[in-house]
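Please find one structure pasted underneath; my questions will follow.
Removed: one protein chain of the complex. Kept in place: all other protein chains.
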Amino acid sequence: MLVVMQANASEQEVRAVCERIESLGLRAHPIPGSMRTAIGITGNKGAVDLGSLDSMPGVVECIPVSKPYKLVGREVKPEDTVLVVPTPSGDVRIGGGALAIVAGPCAVENHDQAFAAAEAVRAAGARLFRGGAYKPRTSPYSFQGLGLEGLKILADVRKSFGLGIVTEAVDHESLDLVEEYADVIQIGARNMQNFSLLKRAGRARKPVLLKRGMSATLDEFLMAAEYVMSEGNYNVLLCERGVRTFSDHTRNTLDLSVVPAVQRASHLPILVDPSHGTGRRQKVRPLSRAAVAVGADGLLIEVHPNPDRALSDGLQSIPPEEFQLLMSEVRQIASVLSREVN
Amino acid sequence: MLVVMQANASEQEVRAVCERIESLGLRAHPIPGSMRTAIGITGNKGAVDLGSLDSMPGVVECIPVSKPYKLVGREVKPEDTVLVVPTPSGDVRIGGGALAIVAGPCAVENHDQAFAAAEAVRAAGARLFRGGAYKPRTSPYSFQGLGLEGLKILADVRKSFGLGIVTEAVDHESLDLVEEYADVIQIGARNMQNFSLLKRAGRARKPVLLKRGMSATLDEFLMAAEYVMSEGNYNVLLCERGVRTFSDHTRNTLDLSVVPAVQRASHLPILVDPSHGTGRRQKVRPLSRAAVAVGADGLLIEVHPNPDRALSDGLQSIPPEEFQLLMSEVRQIASVLSREVN
Amino acid sequence: MLVVMQANASEQEVRAVCERIESLGLRAHPIPGSMRTAIGITGNKGAVDLGSLDSMPGVVECIPVSKPYKLVGREVKPEDTVLVVPTPSGDVRIGGGALAIVAGPCAVENHDQAFAAAEAVRAAGARLFRGGAYKPRTSPYSFQGLGLEGLKILADVRKSFGLGIVTEAVDHESLDLVEEYADVIQIGARNMQNFSLLKRAGRARKPVLLKRGMSATLDEFLMAAEYVMSEGNYNVLLCERGVRTFSDHTRNTLDLSVVPAVQRASHLPILVDPSHGTGRRQKVRPLSRAAVAVGADGLLIEVHPNPDRALSDGLQSIPPEEFQLLMSEVRQIASVLSREVN
Partner (left out) sequence: MLVVMQANASEQEVRAVCERIESLGLRAHPIPGSMRTAIGITGNKGAVDLGSLDSMPGVVECIPVSKPYKLVGREVKPEDTVLVVPTPSGDVRIGGGALAIVAGPCAVENHDQAFAAAEAVRAAGARLFRGGAYKPRTSPYSFQGLGLEGLKILADVRKSFGLGIVTEAVDHESLDLVEEYADVIQIGARNMQNFSLLKRAGRARKPVLLKRGMSATLDEFLMAAEYVMSEGNYNVLLCERGVRTFSDHTRNTLDLSVVPAVQRASHLPILVDPSHGTGRRQKVRPLSRAAVAVGADGLLIEVHPNPDRALSDGLQSIPPEEFQLLMSEVRQIASVLSREVN
């Protein structure tokens, strides 16, 4: 924490602030500048909440300095985390130069739809399958997913196609089941700060794919991962899926610059979801190329055998032939970066 | 849903879109304009997901029209909902011209702090007490609340001061306990789209205070309330607490214009929380005045007997004497609007 | 500027950063903390651009500290600026407890419309008249204002009704004319960072009403005022008119918390424009009450004798009878704050 004093703050005011800091068991470090004095604070463990300082005479503002995360940070673990997802057709590696493509329908609708999608996904060379059994929908009257029945269809997909399964959990109950049936537990954007669920995921024995909240800062995003890791589960995959801004030509604004920002601050792999990130079918392929070009460790793509009849998110799902084209393009771009699609 | 065609769309393209609409079991209503044709769609129940239309030749864009909410809307219930919270010192009414002030510390820290805060709250004339026993914190290393012990202290506050208790639930487990110990169940901003929790709250026998999510649109906010109501609990209080924007002089941007917007669209009462809404102690009183002046049905205010020593959110808590002043000012402003503080 | 080092930065890395700082002619102040070292920088005049530091080994981030503004700040002039606008019917004072209501149509359309609006404005007790002769419109095909002819009508309004005139200038040429014909020169939100125009306004002999840009931070807003003042014109009025956010229930999100924030940082008066701030007629009156309650030094209100026939912004203009009601309500709220409508 740094306290910035007014240009004309009196010596007495500076001293009073320092004394208040010391009275809280911390150390004050006044730095006299040419224009004004600033006061550094040390001795705190983690973030401090120093309400009173901001209101003291002569104070302009208080600026937080310490980064509160520990386990997610590169400071603790400088080398990239490479996550390994075991599937019936062998391990899939994510991070450290290995890219993973996770593809499939927004929601599992029935056996035939899931199998048709899985066929397309495998044919194009992807090795992880996504599909929602529990769907967080804005309206209580929208299709909410097949639940356990959906998970069983996903287990069949795994067996039949050798694909690893990624699917979302929305509460403790569904997380128990997802942990049992799937290979990766997804926590959705709307639950990024559902700390009770994050802690439960931190006690799971499966990797966690954590999506960035709709208006989460980088720090909040990493702190959500810290919640999972602080409970002992170190296998966390981050995923950018667009943030909410004033911009109205896409459903969300895909923030690709968060990829190098995450990679600088953290050792965890980061994927990009251009399907939710744009919400528009025609933009999925261009933004997938861009995500790989920026250096993402993988993609989440909504593929539907017949998007015009999808029960949810049809507007952003792409058909199999478009996905095939996408895979071919991102493979070529990955190779420009000397990276490989896993 | 309205489909807007290009100015130079051919008759054939318009017809193809109409046919696609009809093939989905809906009705198409082409409206030929001087510049272009638009096509209205009717026959749908709730929102439709018409992925394919957006990509058809000649289509410029698809604009959703139907409002998806039902029970929260004024169309279903034109008159204001007046919520009644029974307390040991009599009923507190909220809505329909009656204002409620909910005040207390961010977190319940211990018996003495809670009682000192409650004394200040009652002395100033407020009748509902807030205080967190379960705290959703950005960092897993921050104080997470006293849990059940906190709820018991709140129950003591109710008994000793006759105040109604408002406190937050963060998952099914804590909601069970909050429902037992408190008078109003608060769902926080971070859980506004935790639909599993909303449904559980919809089965509770206590009123629910639902805070607006950090980047929730008006429609999403009302749909979250619809989740609660769709399970049978019609006693819902909305609460604006600031939204996330680029603006950095306050922690959040308090969106007071949502108050008349909610009141136009819904019959539910809406409170304002200027403590979280600004995150700055000096701004709580001015924004409280503004919230009452704009027509809010009440306020949520963080009051702490010694804010500089608060374990959480000290930066935005006000001391008892400031709260007294606040109450006096908002009472006068309420009377300009012929409304009464309850 | 404060440079935050990594927790595990080596002594050598800290030293290298300090040396780089000193090599730029500045002074480095390392502050060793329990978790990491931070390095304060002093000796700079105004903001510094220290590109290299951010990329040096061991550096986490660089945080700017110094506030770059001078003349607009309370540090230079602690007491409120009270702006005086001379009108044919006597001086109008703005700031320091005196509120000014500026009202009139979005655009001057013709003599009769302007006179009908002026009659309504004066009848309700306002003393400053607004009306655009030069209109910055999103589309080149929309009505762009009457130009000089509009200014002459405004001059007639001043003579006939004794109202002071506030009108917008959009470039050097129109500013020359506005300076001649009007009492206050308005710079619109879209031109808040048109620095060439700000400098020209800084050389004008009339007060300047500066609107906040659509996505301007507090600092940028104040720096725009600094541009005007740095050229010698100290008579600057600020005006909040809503900022752009994801929120879609109003045209802009009126940021009322900027009022106390400006008043803390600067001595300049600040008005609020709820007409542009909401873009919705039904929200103008509630938000006007809120603006006065939060402590604004005045209001800008669009009043049109027949809003449904307005050539621009009819959606947000209110009719005379609504304006009368508004004036009565804000007078009562101002008196709760011991302030007076001028």
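Order of writing sets the labels: A, B and C. Residues in every chain begin at 1.
In this text, contacts are C-beta pairs under 8 Å (C-beta built on N, C-alpha and C of every residue); 3 or more make two chains touch, one makes a residue touch a chain.
Keep in mind the model is a prediction, meaning the values are calculated, not measured.
Enquirer: From the list C:Thr167, C:Ser317 or C:Asn342, which touches the chain that is not on show?
Expert: Spelled out, the listed residue whose C-beta touches the missing chain is C:Ser317.
Enquirer: For the chain left out of this view, which of A:Pro57, A:Gly90, A:Gly232 or A:Pro286 touches it?
Expert: Only one listed residue reaches the unshown chain, and that is A:Pro286.
Enquirer: Who touches the missing chain here, A:Thr87, A:Ser142, A:Ser160 or A:Thr253?
Expert: Checking the options A:Thr87, A:Ser142, A:Ser160 or A:Thr253, the one contacting the hidden chain is A:Thr253.
Enquirer: Can you list where chain B touches the absent chain?
Expert: Against the left-out chain, chain B lists 2, 4, 6-8, 29, 31-36, 38, 40, 42-45, 60, 63, 65-67, 73, 75-76, 215, 244-246.
Enquirer: So which bits of chain C touch the chain we can't see?
Expert: 20, 46-47, 49-52, 54-55, 68-70, 136-142, 170-174, 190-191, 193-197, 199, 214-215, 219-220, 223, 226-227, 230, 244, 280-282, 307-308, 310-317
Enquirer: So which bits of chain A touch the chain we can't see?
Expert: Contact residues on chain A toward the absent chain are 215, 217-218, 243, 245-250, 253-261, 264, 277-278, 282-283, 286-287, 289-295, 329, 332-333, 336-337.
Note that in this section only the chains that are shown with their structure count from here on.
Enquirer: With chain centres defined as C-alpha means, what is the inter-centre distance between chain A and chain C in Å?
Expert: The mean C-alpha positions of chain A and chain C differ by 38 Å.
Enquirer: Where in chain B do residues touch two or more of the other chains?
Expert: Correct list: 215, 282.
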